[in-house]
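Removed: one protein chain of the complex. Kept in place: all other protein chains.
What follows is chain A.
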């Protein structure tokens, strides 16, 4: 079997297993996995920028929230149907990421991290400031009647699982394809050596901007999907914590691997889920895992697998 075929089988295999799992999982884990898949799509979006382009953003909650609020406010304030609302969420994410990319990409390294952090913080405070519409920290609920997309009730667990599967599947296949296209190859080249990519005649700024927009739009898709599927939109999704989460998931799973974001999200979700029985300070686990990862496994789980067993894993 050739390498391309092997990777295709592996990734499609994961999707088939995820699809099949919905028939066998008990209700609790069924609901969890739906959540994990949407959050993994967020991590996949983050990975395009961090893992493949080598730009560490600390402000992705801005995009996640742009999608979520773009969708939620359309339904809540303008009474839109779910589909146009989802499109509005995607557009909001694309526009916000275009604007942020345009400004933030003038900086690099540590300055890029701080600039993205600051813009996301300004976005979070803006959500709080317009509390009359966004309901601030308290957030708002999207009623069951407003969550019917083309006669499909998204609050029903089976439909919800399938919608989450669709969101994750689309983002996964998109990255898998991306890393094979010339565009994706240039992104990796920029990650490895930006100067050399520039010398070879590639427009580095344009490629980075495209990566920010792609990454931001996928994150916004996950945000809009999360709000619609689970019926709640709140300011906590715009906070710093939600910028740190995708970084944590991607680092844990393996930056610059297609499967890493899903593996990391799955692992972290259950780690926090299990530890919440022991202590309410569950972010302690996140902190310890972050430190341990930077110390011992900067490549992440899938990254280590690639180093040891399967060199050609994308």
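Following the convention adopted for this analysis, a contact is a pair of C-beta atoms (placed from the backbone, for glycine too) under 8 Å apart; a residue touches a chain by one contact, two chains touch by 3 or more; residues count from 1.
One rule holds for everything that comes next: contacts and distances are computed from a predicted model.
Missing chain, UniProt name from the options "Phosphoribosylformylglycinamidine synthase subunit PurS", "FAD/NAD(P)-binding protein", "Acyl-CoA dehydrogenase-like protein" or "Amino acid/amide ABC transporter membrane protein 1, HAAT family": "Amino acid/amide ABC transporter membrane protein 1, HAAT family". Within the whole complex, the absent chain has one touching residue among A:10, A:56, A:80 or A:95, and that is A:56. Within the full complex, the residue among A:61, A:244, A:268 or A:302 touching the omitted chain is A:244. When the omitted chain is restored, the residue from A:33, A:86, A:115 or A:229 that touches it is A:115. Looking at chain A, the residues touching the absent chain are 56, 58, 103-104, 106-107, 109-111, 113-115, 118-119, 121-122, 125-126, 128-129, 244, 247, 251, 279-284, 286-291, 293-295, 298.
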